[in-house]
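Reading through the structure tokens given below for one structure.
The complex is shown incomplete by one protein chain, all other protein chains being positioned as in the whole.
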Amino acid sequence: MTELLAKEAHDEKWGMVIDLDICSGCQACVTACSMENNIPFVGEDEMAYGRGMQWMRIRRYWEGEYPEVTPDYQPMLCQQCGSAPCEPVCPVFATLHSEVEKINLQVYNRCIGTRYCANNCPYHARTFNWFDYEIPAPMNSYLNPDVTVRRRGVMEKCTFCVQRIVKGRQQASAEGREIEDGDITPACAQACPTDAITFGNLSDPESRVSKMVRSDRAYKELENLGTEPRVTYLKGGKSYGG
Amino acid sequence: MKSSIPLWQRSSVRIVGALVLLIIMGGAVGGIYYTQIPPEQPIPFPHNFHIGVGAQCSYCHTGAATGPNAGLPTTDKCWGCHQQIEPRNDNLKLVASYGAEGKQIPWVPVAIQPDFVVFSHQPHINAELTCETCHGDLTQMTVAEPQKGQNMGWCLDCHQKMSTPEEFVLLSDCATCHY
Amino acid sequence: MTEKISRRDFLKISGIGLTSATVITGCGPSSRYVTRQAYANMPEYNQTGVSTYYATTCKECPAGCGLIVRTQEGRAIKVEGNPEHPVNKGKVCSRGLTTVQGVYNPDRITGPQKRTRGSRTTTAMEWQGAINTVAEELKNPQKTAFLLGLQSDHLYDLVREITEKGGFGKPVRYGTLGTLEGRSTLLRATQELYGFDQIPFFDMGNADVVFSFGAHFLETWLSPLAYSRGFRQLRKQPFGKRGYIVSFEARQSLSSANADEWIPIKPGSEGQVALAIGKIAATKAGVPAPAIFAEVNLNEVSQISGISMEKLLQLGELFGSDNKAIALPGGSALTTRNGLDAAKAILALNVLVENMSQPGGVFPTFGENHTSDFAAVKALIAKMNAGEVDTLFIHGTNPVFELPASAGFQAALKKVKTVISFSTFEDETAIESDYVFPDHAALESFGYQRVLLGSDRETYSSIQPVVAPIHDTRATADVLLAAILATGGNLASDIQYTDEVDYLQKTITPLIEKAGSYSAGELPTFWSKWLQFGGWWKTTSELNSSEIEINLNQKLSFSAPQSAKVGETFHLVTFPTQMGDGSGANRPWLQETPDPMTTVTWNSWIEIHPKTAELLGIHDDDIVEVKSSTSDFSVEAIVYLYPAIRPDTVAIPFGQGHTALGRFAEGRGCNPAIVWSASVNQAGDLALSDTTVTIKPTGKRRPLARQESKEGVYGEH
Partner (left out) sequence: MAADVKPFIGSKASPHQESEAEELRKEHLMLDPMPRDEMNQMVMEAMTTTTRKWWAWVIGLGLAVAVLLFGAWGYMIATGMGVAGIRRPVFWGIFIVTFVFWIGISHAGTFVSAILRVFKAEFRRPFTRAAELMTTFGLAAGALYPLIHLGRVWVFYWMVPYPNARWLWPNFRSALVWDFLAITTYLLSSTIYLFLPLIPDMAMARDRSSGWRHFIYKLLALGWRGTEAEWFRLRKAISIFAYAIIPVMFSVHTIVSWDFAVSTVSGWQSSIFGPYFIIGAILSGVSAVVTILYILRSTMKNMDYFIRKEHFDALGKLILVFSMAWAYFFFNEYILSWYGGDAAVKQVLTLHATGPSAWVWYTMLICNVAIPWLFLWNKKVRRTPWLMFIITLLVNVGMYAERYTIIPLTLGHQRNPFDWGIYNPTIIEVSIALGTLCLFIFLYLIASRFIPLVPVWEVQEGQMSHTLRKVGKTEIPSVTELE
């Protein structure tokens, strides 16, 4: 048991690849993430003031001029940086790197709400609970019991659906096997209608993500900052292949 | 200023101060006490007796080995045996009435974690921990009593004792319990 | 039957609500102990803290995607796609994901009620009374009408059986999604040109070149998840091949945004463009152009559509080259006065490149299609006005909201003696009803859905309750069956089903004999597998390459497309969003999920080209009055300066502008249906793309709740 645990932990390094060539920008991942992770909705006024709580946002820029104009989509979520700018600035270790999953954790019950991490995140991937957001009963019935419901004053962000990772690992360990590629899927990848999001273990060179990361279309967002993101984008756009 | 007695030497001030202190301390003690007493159960279930007659914990708390929650028994489970037992006293009559009507017994769970702690029994059972490690010696209890000092340090303490330093790095990871 | 299913009891979930209180210390006395109710009869597989997954079918739109719903302690937690399901293969869209917000919506109708029309005062009823009411109304078949939604589900089949056997009029069906994509026009064109009675399956995934004439295949068109998968397949073909998409439409939709080329053509000219492309493609392929294409004047088409001759030739040659090409007839082409002929022209393109029943081509599908068109609704309205309808049953559609104001449905409704709605929400139609007998919400009910679109094989998708109903609601099928029983007489002896589940089981019994993905000896086993797998379907794809004879030697005639006066009137494009037919507007997370193109949330907007706005002196976030040029109806909408729309066109999304439907939907945005022209095309579909509007600033302003930074993206301050 413990042997298995140690081995797995050394073997885990979760990563994501988003293929922008087939990402249609449809926002299903955004909704899926919100429904899985108990993300509260904030209403029109708060959304208008940039206080939406979406952990995943699809950035849309316009390229070109009419009539050759076309939107350029890029789903933006916590990049789970290997060298994360958010981590060293937290005064209480509420955001830190996990030893097992090798992702950035946000420990809600430790967070004191300095919001320093959010300022320091070059991806603006973090959202803050400005208020206690009410989900009127009985709508709170659908809240996921595996994910803490955050109260006001704490920071939150994409967790790579760590609850699913933990569950998957426990399941594999109960069945006495190792986690296989594709066992664990975060909500966004699971929903994505075009399967543009792939999730897997980067430390396994044979996993799908590892193969895709080696693609010549692969790039990482703001790589020059040295953040070592775990999310890789595959370049898309109309210039490719057509 | 006529009086030469300094403020803090006046008896009235001292009495008021002592009272305030007493109320604050008393409130704190009362609050702590309140969280530590076992809650009132619909039936004061005698754990000691049932263990005495040879019932295994997992007979009623079936989920421990297979899932996060150990679970509380249904009325059916109680009724399965108690159907054959004469309701000698009030408590047994209560069981009988719940059983006969097929109503659920609204047990109050005692060993619960706050919502920001994710706890699963399964890995702990797999690591061959016994129930009394965390739940106390139930042969000495009637209703289940909350155990004292079960804070985060207590969890970590045990994780450290049960593992090698390399494993402890993993077992002390925040995502082990918080997400 | 529901008793059998209500085996899960509810955990007291107050703990969830109290989470916030316990986050500080976790030992506040008030939240220290939670009273949990043990399961009365807990099945062995259902354990506290462990999730149970149930397969069911999404009822949010007519596509019929398979779902797996995660439940825990008797609550529906999360909707996921059914990986085995032939329509969506484990994928799910925003609408489906928010199903649980419909089930647990605080604004649901909690029990049968008698209403005062036009007001919100209600009187609670007992179900027995409700059944008696329905039974009373059913006694007069000639003067009773059914108005249903687009779903080809068990309820429609049951109602059809009832109406046929009881001598009622045919049930009328209406849904905005069908209207926006011109579904009955497409069906008519298929019947007339291809000769089969179904909306075809377009095998986009195996094609090389896709010409989409306004088909919103990534949003709502026919079966969006199936076509999204097709889109992926098209882009990710073996050996790194990547399909090419050309999209023709006046306003760039999400699908056009993902196309390789977007051709902003004049609304209404799609049919002629298709003909021109056919003519050029035939020349390129070196075959004589069939009569249907032969007579088109390329110069004229170029002029009407606004596509340069050069581009037209280039596109035509692309379509006619050796690639496997396919043409998709989408809504904006079909919902014009020339819609039927446009549909035929586009469908003829597929015949031209010989892709009928070929991989990457067009296939006939399975089962009969019972779509109904706007003409049928118009006929119903006429009957209502004539006083020929005493009782109207409405289920699964919201006509007061969805129909154009000029159709006069609301006025006609006043002439109906008894209006009975089965809506789960107090929507615009429920408010105008005498009774509401609420149906179960999507995840609480039984049923099935015949998948007619988007599946490559014959598919029945099963619907089962994944949670016990949380309110005093009852399945409409049960209500109807009980009422029929109460009515007695011939109808009761003809319709011999004890309840909804009995009807379902009897209906699916023939499937046992058919070879499907699983087999069962008898009904109970079949039934449990039916529920377990989320339906029944064939193991392999059934798209066969049978020969279909199609005659292209017919002539199409096109009248000139509706024209807009430069700078005065504008073509109005209505496009669907994640709100679908508008019933999604009460799901807070659908409201908060940004629109893919504009990133606007919680509101609707009018898209205007920046240059047009400059000419009109309109700025971003201004409120303008959008007035129909043919009627007196107008709406107010907030301006979004949208760079990807023709300057002579404006566009409004459909789905907002509710005056009812609960706290999340009411009072947001505008409903473009109000300004739609009520004229119809040759197939009887609403020619809503012919609508032209005038735009007038009101002087008011209201910032849209957008996710993008206006300053950052558009450089505005």
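Labels A, B and C are assigned to the chains in the order they are written; within every chain, residues are numbered from 1.
The rule we apply is simple: a contact is a pair of C-beta atoms (placed from the backbone, for glycine too) under 8 Å apart; a residue touches a chain by one contact, two chains touch by 3 or more.
The shown structure was predicted, so the numbers you read here are calculated from the model rather than taken from an experiment.
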Touch partners, limited to displayed chains, of the chain removed from view: A, B, C
Option from A:Met16, A:Met56, A:Cys90 or A:Ile103 whose C-beta touches the chain left out: A:Cys90
Sole contact to the chain not displayed, among A:Met56, A:Cys111 or A:Val209: A:Cys111
For chain C, residues in touch with the removed chain: 24, 708-709, 711-713, 717
Chain B residues that touch the omitted chain in the full complex: 1, 6, 151-154, 156, 172
Positions on chain A where the hidden chain makes contact: 46, 49-52, 59-61, 76, 85, 88-93, 110-116, 118-120, 122-124, 126-132, 152-155, 222, 225, 227
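What we mean here is this: only the chains that are shown with their structure count from here on.
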A-B or B-C, whichever has more C-beta pairs in contact: B-C
Rounded Å distance, chain A centre to chain C centre (Cα mean): 30
Whole-Å gap separating chain A and chain B, where each centre is the average of the chain's CA atoms: 36
Distance between the centres, which are taken as Cα means, of chain C and chain B, whole angstrom: 52
Interface hub residues of chain A, defined as touching at least two other chains: 108-109, 148-149
Interface hub residues of chain B, defined as touching at least two other chains: 114-116, 120
Contacting residues of chain B [partner chain A, same complex]: 114-116, 118, 120, 122-123, 126-127, 163-164, 166-167, 169-171, 173-176, 178-179
Chain A to chain B touching residues, read off their complex: 1-2, 5-6, 9, 96, 98-101, 103, 105, 107-110, 146-149, 159, 162-163, 166, 170, 173-174
Interface residues, chain C side, partner chain B - complex: 9, 15-16, 18-19, 22-23, 25-27, 29, 32-42, 47-50
